[in-house]
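All protein chains but one are shown at their positions in the complex.
Letters A, B and C mark the chains in the order given here, with residues in each chain numbered from 1 onward.
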Amino acid sequence: MKIRKVRSEGLQHLSYFISSEDEALVIDPRRDCQVYLDLAHEAEVVITWILETHRNEDYVIGSRELKHYVPDARIGHSDATDFEYGESLADGETLRVGAMKIECINTPGHTPDSMVYALGDTATSDDPIVAFTGDTLFVNETGRTDLVDKDRTAEFARVIYDSIHKKVLPLGDGVIIHPAHGAGSVCGGAIGAREFSTLGYEKSNNIWLSMDEDQFVEEKLSQELILSPYFSRCERLNTRGPPLLAEMEDPRSLTVDAFEKLLDIEGNVIIDTRSPNNFVSGHIPSSVSLELDHMGLFVGWVLKEDQRFAYVLENNADFERAAAMLYRVGLDNTIGYLAQGYAGWEKKGNPTEKTRNYEIEEFKRLVDEDAVKALDVRQPHEYAGEGVPGAIELPLSNFIHRMDELDKSESYATLCPSGIRSLTAASLLQRANFDSVGIPLEGLVGWKKKGYSSES
Amino acid sequence: MKIRKVRSEGLQHLSYFISSEDEALVIDPRRDCQVYLDLAHEAEVVITWILETHRNEDYVIGSRELKHYVPDARIGHSDATDFEYGESLADGETLRVGAMKIECINTPGHTPDSMVYALGDTATSDDPIVAFTGDTLFVNETGRTDLVDKDRTAEFARVIYDSIHKKVLPLGDGVIIHPAHGAGSVCGGAIGAREFSTLGYEKSNNIWLSMDEDQFVEEKLSQELILSPYFSRCERLNTRGPPLLAEMEDPRSLTVDAFEKLLDIEGNVIIDTRSPNNFVSGHIPSSVSLELDHMGLFVGWVLKEDQRFAYVLENNADFERAAAMLYRVGLDNTIGYLAQGYAGWEKKGNPTEKTRNYEIEEFKRLVDEDAVKALDVRQPHEYAGEGVPGAIELPLSNFIHRMDELDKSESYATLCPSGIRSLTAASLLQRANFDSVGIPLEGLVGWKKKGYSSES
Amino acid sequence: MKIRKVRSEGLQHLSYFISSEDEALVIDPRRDCQVYLDLAHEAEVVITWILETHRNEDYVIGSRELKHYVPDARIGHSDATDFEYGESLADGETLRVGAMKIECINTPGHTPDSMVYALGDTATSDDPIVAFTGDTLFVNETGRTDLVDKDRTAEFARVIYDSIHKKVLPLGDGVIIHPAHGAGSVCGGAIGAREFSTLGYEKSNNIWLSMDEDQFVEEKLSQELILSPYFSRCERLNTRGPPLLAEMEDPRSLTVDAFEKLLDIEGNVIIDTRSPNNFVSGHIPSSVSLELDHMGLFVGWVLKEDQRFAYVLENNADFERAAAMLYRVGLDNTIGYLAQGYAGWEKKGNPTEKTRNYEIEEFKRLVDEDAVKALDVRQPHEYAGEGVPGAIELPLSNFIHRMDELDKSESYATLCPSGIRSLTAASLLQRANFDSVGIPLEGLVGWKKKGYSSES
Partner (left out) sequence: MKIRKVRSEGLQHLSYFISSEDEALVIDPRRDCQVYLDLAHEAEVVITWILETHRNEDYVIGSRELKHYVPDARIGHSDATDFEYGESLADGETLRVGAMKIECINTPGHTPDSMVYALGDTATSDDPIVAFTGDTLFVNETGRTDLVDKDRTAEFARVIYDSIHKKVLPLGDGVIIHPAHGAGSVCGGAIGAREFSTLGYEKSNNIWLSMDEDQFVEEKLSQELILSPYFSRCERLNTRGPPLLAEMEDPRSLTVDAFEKLLDIEGNVIIDTRSPNNFVSGHIPSSVSLELDHMGLFVGWVLKEDQRFAYVLENNADFERAAAMLYRVGLDNTIGYLAQGYAGWEKKGNPTEKTRNYEIEEFKRLVDEDAVKALDVRQPHEYAGEGVPGAIELPLSNFIHRMDELDKSESYATLCPSGIRSLTAASLLQRANFDSVGIPLEGLVGWKKKGYSSES
């Protein structure tokens, strides 16, 4: 039994490729699924099962996509939801992959169809040695229970409490757990940075497991978690079966002229994945800044399903990586990328635009003088810490839905710790033709370094 | 001006990626065209022209495929043929790519639509510095003139003589030439191993250029060149515009069970790309041996357009490379590959087969005793050299069309210099249920090493 | 806490790179240590500790080599042995790397200096979550206790029994274990194919842990394990501190002529890493067959420290990989490789040699007729299974030390399951000028397939 973890940046989504003898099992594949095919090539095995831990909300699952290339593989998920593809697995059902025995355990709570897959290594015994706990049990955390129906959060909290205590923990202290998300995911409150654990360790150290049921429910109710409108799109696609990337239009390499024409079409969005420093120095007007290394989580928040996307890249070889970030959350209409890059655009004398970058001192002075309004785009749970006094709180996760609360003739400067998210927000304001938009690229980190107070 | 040559194995086809400033030109792209997109990425340029030197016969051209990914690129070819796609270029027309001036010169003879593209570097002057001579002028050779109509070989020889002497050589001694094929290609007699030259050098050293017209025609008529039935398929596709690989079925990773089922279907062919040594030791019954490193040239000869192909590979990661060899000659029906490899097949207890490998001494004894008939599968021009006395001459290029001349109840051993081509032939006989098939893997090289005579 | 396992082929040696925050820890590095530097680059961390689980016997450790490139890293090992480099760690000592707390636990038995390193993730708690159990506790196995002094095997068995039950198991059922070896290693009897486990799982499923002390000792005494003379070399080097590869002669690319001269020098060995099929078809006289993918374990058995090595490779790009297999077991005198490969050697008309490859039927007939003596080179524990009746048992692990028991004028054929090890043995006989040496390349697998009996 060999386990390979495949991490999807941004989403902090963890999928798994597990092989035994000449067969393999994939858990929760992502849509850009070549990675699993490559692992299968390398190990000279064939993928026989693709298992889903639940109908995911924060990304679009790649089961159908993977099966497209491995047609004999079977897709399995819980019979508690009426999926329009794949096979239904009953609670307690067992499967075989190579010398592995897989017990399928329905653990409702996060969703009704949440499953834990417990693997035994039959070369040794039938006892489970590893469990893939999906969004039911994380390291230091448990699955959130507010997504199915926010009003029934408490009810689902009792259900997951039951699932964990009656079905997961009894698997035994010596069972290693591999959850579906790591630190930074929106699917749990404060998931640990370590991406693996054991049931024994969690029993002793995961605070959620030492609570009694009422306390557990109360804590669940008090958790403030990101709820982004794109979740419903993912859930819908994941229940129906997502469309195949293999059957979509191939993205194109675009000339400067072709790119220019895209600008005129309603619904087209230019995504600029270059570094923030480069973006503020110059970019194509109305483009949205989504820096390559960090865009993974944010694209779902600020882009819309019916938009069409074209890219400006630091290196064109990064195109597939950038487009994958969008596919992963169901933003499928990628048109192509600017072949000659921003340099080519500039060279042809096309219009460009800057984003005003304030030095921290200047920013403070302007805010103090009320010449500029600070817009803090962090998430609600981050506001508790330090910040800029008087800043307007407008989390990036809802930014595009609440932007019209702002006054276009006002002068704004967006804020976040390191300038990444705030530049995305600033670019959205520029795109919406706000009169005056700026940003202190050094962000709250710079503010704090200067020793400025966060109290007004 | 930067020139990058892209060599297609087996076919000895040479295509070119030429960039200048932020634009690029591709000459005679192959169908697996990602290589040109990668070169464009690397150089941060956009491909603006795709030029074809003629309607090729020995491979399927990738112009439409490449344009699919670079929609603003224009495809150009001669107006002397009625192509069903792309743009017609008149003799003498000039194009611009970056700082390059491209003169389009119609040089009929090999085909009526043969073109030479002469490039000037306008940063220096308008004089041509490089010419892409297609199948008109090779290093040490000139294009064959028997393909359009074998009966009109002499007529076309006069035409190409004219084209070379009146339109190509006048470009000037200092013009570098890059032809469409290197040594080993079927598109010329004895093309030099060096893949570049200059007009000045060829004028002094290419024997064809020192002949007078009548002598030239006579020599053309006496050349014995491979004429493979797949040429007409390529020519037809290249005139109509080849179908897009991007729109075809994606190939699949197949289990042993799925693979087994393929065997029963008429028209399915298992291609085994493993080493000859491994193939003779054991293979799936009825599979065809086409060793990965050498299959490029032979697949067009021994496979048919309406067959469907599945692969057994040494490493599954080689799958795309193997499938490309078929796509390049218009064999498009690739089904997929055996995910667990030959080892997986064997492990499941499925039937396997060997190919009898004779030691040279044993082979000689059996031939001498007339217990085995030697089948020499080399090409006609190779027979002139040494060989095995009394061997039946059946060139691999026509093998599948002449196999029925053989007696299935006879005992045959196939022969070629190094065991590659002869093993392909032997596997075709086994596939056709011949009673007794063998091969001396050491081939004619081994025969010669033993000091055996080639005279009967 | 991120754990990356680095597997060394052949030796089935497992080393670990564990990072936390911006620091990293390496456990039991191998000598070709670029892999750890690359992992550190990728993670943008600095290696601060290099920990050894004991003075290894089956490979030469890379701690000093790695420290050469990361001079601030500290090397730690048990204070129970008088190492001539690094720092002594007392039982119970704790270290910090990033947010990890490392408890150093002396667990004598396999060697007096055996250590288990238990890691806590202080971001959560001080409880151990992972333990690196070296050669003390494997999956399904425990460390062998016969290496320090075969006569004191029982005594050390009691010591390791104590270490495991009093010091390792009390760490808690929920502790994940990562041992120093996987299946196929000579360091344990029947190590499981799964390379990880938990203490809880092992307590229930590892048969050695359910024995009482006397039973445990008895079983240890009855285990038949490979004891190869090269173990003492590794142990000696690992106690003193191995010489630095960085300070050795750089290996050279050698012409055919230079290679030819090497043959005349006593103590030079040509290692041919090509496939068995290619080796039997032709090789340089006196070269030793050590196929690239399998040579890892065998080189320590059949080569000597004072020999000098030059390579014949399928692809010259494999040279570093091949040379590393030797470095890893302290065979440091690599001269270089044949730049033009075996083809270049042959082309120059230099002498070559074959190894006679018998078809299984022929082999059986010759053995039955006593015309050939079968030499079974498997390990003692393998002889229990099926075999060829009457075969002489001469395990490869001691082959070079017992070859003189054989009669050079006799006709031998070497045997092992798949032809790899037996070809190494056959090549050693050829090198020693035995009169008649052959091999059935299909080996015992082929023998069994034919349905031949293993009973005489």
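The definition used in the following text is that a contact is a pair of C-beta atoms (placed from the backbone, for glycine too) under 8 Å apart; a residue touches a chain by one contact, two chains touch by 3 or more.
Note that the coordinates shown come from a computational prediction; the quantities given were computed from them, not determined experimentally.
Shown as candidates are C:15, C:48 or C:185; the residue that touches the absent chain is C:48. If you put the hidden chain back, the residue from C:40, C:237 or C:415 that touches it is C:40. Note that of B:38, B:173 or B:407, the residue touching the chain absent from this view is B:173. Residues touching the missing chain, restricted to chain A, are 275, 277-278, 281, 441-442 (touch as defined at the top). Along chain B, the points of touch with the absent chain fall at residues 1-2, 121, 123-125, 127, 129, 139-140, 172-176, 192-205. Contact between chain C and the unshown chain involves residues 22, 37-38, 40-42, 44-48, 68-72, 246, 250-258, 315-317, 319, 339-341, 343-344, 347.
One rule holds in what follows: only the chains that are shown with their structure count from here on.
Farthest from chain C in terms of Cα centroid separation is B. Rounded to a whole number, the gap between the C-alpha centres of chain A and chain C is 43 angstrom. Looking at chain B, one finds that none of its residues touch two or more other chains.
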